[in-house]
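A single protein chain has been omitted from the complex, and every remaining protein chain is retained in its original position.
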Amino acid sequence: MNILIYNEGVHDKEEWMKKVYPDGIHGALKQALNDLGNITITILDDVEEIVTEECLNKTDVMLWWGHCAHGSVPDKVAELVHSAVLKGMGFIALHSAHLSKPLVRILGTSCTLKWRDDDRERIWVTAPFHPIAQGLPEYFELNQEEMYGEFFDIPKPDDVIFTGWFAGGEVFRSGCTFSRGYGRIFYFQPGHEAFPTYYNENVVKILKNAVKWASSSVRREVIGCPNVQSLETKQ
Amino acid sequence: MNILIYNEGVHDKEEWMKKVYPDGIHGALKQALNDLGNITITILDDVEEIVTEECLNKTDVMLWWGHCAHGSVPDKVAELVHSAVLKGMGFIALHSAHLSKPLVRILGTSCTLKWRDDDRERIWVTAPFHPIAQGLPEYFELNQEEMYGEFFDIPKPDDVIFTGWFAGGEVFRSGCTFSRGYGRIFYFQPGHEAFPTYYNENVVKILKNAVKWASSSVRREVIGCPNVQSLETKQ
Amino acid sequence: MNILIYNEGVHDKEEWMKKVYPDGIHGALKQALNDLGNITITILDDVEEIVTEECLNKTDVMLWWGHCAHGSVPDKVAELVHSAVLKGMGFIALHSAHLSKPLVRILGTSCTLKWRDDDRERIWVTAPFHPIAQGLPEYFELNQEEMYGEFFDIPKPDDVIFTGWFAGGEVFRSGCTFSRGYGRIFYFQPGHEAFPTYYNENVVKILKNAVKWASSSVRREVIGCPNVQSLETKQ
Partner (left out) sequence: MNILIYNEGVHDKEEWMKKVYPDGIHGALKQALNDLGNITITILDDVEEIVTEECLNKTDVMLWWGHCAHGSVPDKVAELVHSAVLKGMGFIALHSAHLSKPLVRILGTSCTLKWRDDDRERIWVTAPFHPIAQGLPEYFELNQEEMYGEFFDIPKPDDVIFTGWFAGGEVFRSGCTFSRGYGRIFYFQPGHEAFPTYYNENVVKILKNAVKWASSSVRREVIGCPNVQSLETKQ
């Protein structure tokens, strides 16, 4: 399996963040997914060079983490990723990637929400039958996580696998799946850059499950709009 | 109720089409919807002038018919319509508007399908409980209609109200609803420019039902992404 | 509009409950809905007598509250209600009616959940575009309410209009809609018999909105399974 990880990698260069993620968020994600296949990493600095149509054609699942630099991602990259998803590439949008160019293009809504920097989250499994929920307890806790609260302006998900409870009083659809074209999409809310969320064993399990699930899409060309002959000779 | 009808109005100027739609497709749509409220018409020639943010703020439902001139619609217009839908404007995309800029932006998929110029369609009601299906027989026929066939690359609709059977052997999800943001969207497949579809009494009934249904969305501002205080003092 | 309220009315006869609901829960519901139409009340004692096929044929929406006496409701009554819903009667199941015979028959799942007697709930609007959410703030609070927690074993709702946050740490899909046959169904979680929930102004607004929404179903006979002739003479 070919996995492509995009992390904007901006704050990752600062000391306060290196204390939490010494190898960047991309490093933590790579570590989590290492035994699932070949992993390619790209950051904002090289995203235009790495994320080509050829690269995406070979990619089974792409993960996307971005926060402060959504606007700096070239439109062309967002367009290529969008197009690859419709042709069956799995796509996993993490945390503040709710506002990333590819996800907003794919979902077509504002993807807005409420937020607060530092809170405590309890994540409930609300679709225990789903492959992404396998092996998880009925809930788990993140002692520090950025609060994301409803109303979350997204199209109706196929499944809301996780629902977040925040100590500050909010709820959130913290894990949502979507199908678009031939592609499978998963949005997962936890993962603020200041907290060690991506080392949490349940989060790692979810990321692995999600990569496996999203990679099982079929790869096909979009059909275009062919002009076809009648199939009935008798009409 | 304020209804805004966009018809690109290109073929409408040609003699062959004037025989079917002497006042253009916009004229036929206006006639169908006349007793529901105030109707404003815009065509490609004046779309940039008419379709402003101010105009859309006052519009309850917009209908969109376009075919050969999708590419000539300014991106700015598509962006304004998309944004108005998320804030609760109803939107009805007709026939080849499946590839119109606003609908493709809203749905986020390729919206591709198969087609054949001249066929016969029987339209089945497959969600008889839906307001858009009220007053209709269990099926009705269009003796001439352009065939649109599956696979239709759209996100999963909220309801597939009509399913088309074509004499040439295809099926199609001919009437589909979606919710995005605060807006209600209806896509309706029939309406080729060479056939008098928009004079059909069942089609007129569907258009009226759809306008009423889509106009009952709420108008609200998108929430943005506010940074909010904790609601729990005890945490 | 004809509204039928079923409340089992068992605890309602005890002193502790009379302090909260002097006229029973059915009395509080009647008061909330009084200006919407004609209201008929039935309790366990007379349910078999009142809830006949003739009565249900004239009913636009039925509300159901039950808790300790689900098992005492005659199967025949559940069967009649189930059948009326499929023919387009609106049905609103309140609080512990998640385990009522009619709802369990309609939904076909176990409808199980977690619970705890006394908690505090904050109810978030998670489908602000839905008619049932109109006129409500983005959240409201119930200082005392029984906690119902996920996993709630129901089929995927059409819309999750309300999501509950509980001070004790749980979340719940507190307001869910479903379509079955020609009928519209709404499940609403708040309403423990020991707390004055049905006097809360937001709850009253929700009940009214829900009754209006559920009553707009069409009434039709289920089609049966007719043996039909071919519609195509040429085949």
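Order as written gives the chain letters A, B and C; numbering starts at 1 within each chain.
Assume contacts are C-beta pairs under 8 Å (C-beta built on N, C-alpha and C of every residue); 3 or more make two chains touch, one makes a residue touch a chain.
Being a predicted model, the structure only gives us computed values, none of them experimental.
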{"item": "Options C:M17, C:L86 or C:V218, residue touching the unrepresented chain", "value": "C:L86"}
{"item": "Where the unshown chain meets chain A, residue by residue", "value": "88, 122, 128-129, 131, 134, 139, 158, 167, 179, 181-184, 216-218, 220, 231-232"}
{"item": "Positions on chain C where the hidden chain makes contact", "value": "82, 86, 99, 105-110, 112-117, 119-120, 149, 151, 153, 155-156, 158, 167-170, 178-181, 222-232, 235"}
{"item": "Hidden partner chain, residues of chain B it touches", "value": "122, 124-126, 128, 138, 149-152, 156, 159-160, 163-166, 169-171, 173, 234-235"}
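One rule holds for everything that comes next: only the chains that are shown with their structure count from here on.
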{"item": "Superposition of chain A upon chain C: rotation angle, C-alpha, nearest 5 degrees", "value": "180"}
{"item": "Computed distance of Cα centres, chain C from chain A, in Å", "value": "36"}
{"item": "Length of the line joining the C-alpha centres of chain A and chain B, rounded to whole Å", "value": "31"}
{"item": "Junction residues of chain A - those touching two or more other chains", "value": "149, 151, 156, 169-170, 235"}
